[in-house]
Every structure is written in C-alpha cells, then in structure tokens.
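Apart from one protein chain that is not included, each protein chain of the complex appears where it belongs.
Take a look at subunit A:
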C-alpha cells in the first residue's frame, strides 16, 4: 500500500499527497493558514476562522460539480477546525486540492467516488500545516451490488454498475461526520453499510475510538493508516534528535 506523503511542497504551510489504492485517485493538497483574507469575507462570522476549499480537476477548469463538492468539504472541515484558537478568528484557512491522477469526471457524474480521497488529502495537509483540529476522521466509499453485496472502495467502473453508493466519514471519536448516499436502497441496507464503515474506519479491536497501535492489526483500520502516516512523518522530521541520543 502506498503511504501518503506529508509536507512535500515547500511554499504552502502544509501539504500532503494522497493516493487511494483502490480507486486510483491521486490528490495533492495544500493548506495555508491562518492567512489574512483579501476581501472581508469574514463579515458573517468574525469570531471564527473562515475555511475555504478549492478543488481543481486534473484536466479541465472547475465547474458546478466542484462548487458542490467544495461546499460539502467546507462544511465538514469547517466543523473540525478549531477556528477560535489564538490567531485564527477573522482569518482564513485555505485548502487547495488538486486531482493529480485518476479517472476523469464528466459533467453530471457523481462525485462520491473521489470524496474519500479528497477528505483524506485535506485532513493530512491540515495536520501537516499544524491547523488545530478538534478530532481527526477517516472516510470510506462503499458500493452495494445488484446481489446485495457490500463492496469497499469500488473502482469507478464498478461504482457505476452498483445499485447504490455510500460515502461515510467517521470521526476518531466515532461520530458520523458525513454521509452521502445515492442510488436505490432501503434503510436496513444503509444501516449494514454504516456498520461496515464503522468497522473499516475504526478497526474492530477497540470500541472507545482510541486506536491502539499494535503491530500489523492497526493498519487494517483507516484511522490507523492516517495515524501511521503522521507518525512516519514525525519520525523522519525528528530523526536528528534520535541520532543525537
């Protein structure tokens, strides 16, 4: 499995490259924050930082679908960022996500297949930029096939053939942060997929949301994967200290 790369870019405050192993989407994220906003866009909520998200598709200019996914990302990330910490009110956190590889999106295509990768890239670049967060999260895509099987991370072609598609983002504390489902399904199916999402994101071992980093077992959960990526980065950043001991 390809591990995400943190702090790859020099200019922005934080960056991350995330490649989804199953769907093949490659997202490059950059975060600047806190920065002064050029216009007084903070007029509505001066007590909090404004979170701005920009999504750039790989081959074309951003269109209406990108506006829509930006809106979703803004509402999810804006809730997770601690926008009232010192230095953040009246300023902005600018998140730019470029789709560097993967299938092209056509007009009117569902954006659900790429949403988990965008969420992961945004989270990792915010961690890399040291933006204070109230919790971390991880997201997963599920498809339900005609026979009723739940497939995790279906490829874009498999996603088109599936009866319903579901994206879940589960926080590190077990909350349901985001759900986007489309297709044709009933609530019992949704509940099954939700349970599956909880186990995929949190790992089945611990119920208290605190993922214990054991050998091998933890990497099965998505929370563990995010944690490992950050730990690896910290390990390499502080390698000089380890060497001096």
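Going forward, a residue touches a chain if its C-beta (ideal position, glycine included) is under 8 Å from a C-beta of that chain, and two chains touch if they have at least 3 such contacts; residues count from 1.
We adopt the following convention: contacts and distances are computed from a predicted model.
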Missing subunit (named according to UniProt) among the choices "small monomeric GTPase", "U6 snRNA-associated Sm-like protein LSm1", "Translocation protein SEC66" or "Ribosomal RNA-processing protein 43": "Ribosomal RNA-processing protein 43"
Selected from A:103, A:180 or A:232 as touching the chain missing from the view: A:180
Candidates A:9, A:22 or A:135 - the one touching the absent chain: A:135
Contact set of subunit A toward the excluded chain (per top definition): 48, 63-65, 67-68, 70-72, 75-76, 78-79, 82-84, 106-111, 132, 134-135, 171, 173-187, 190-191, 194, 207-209
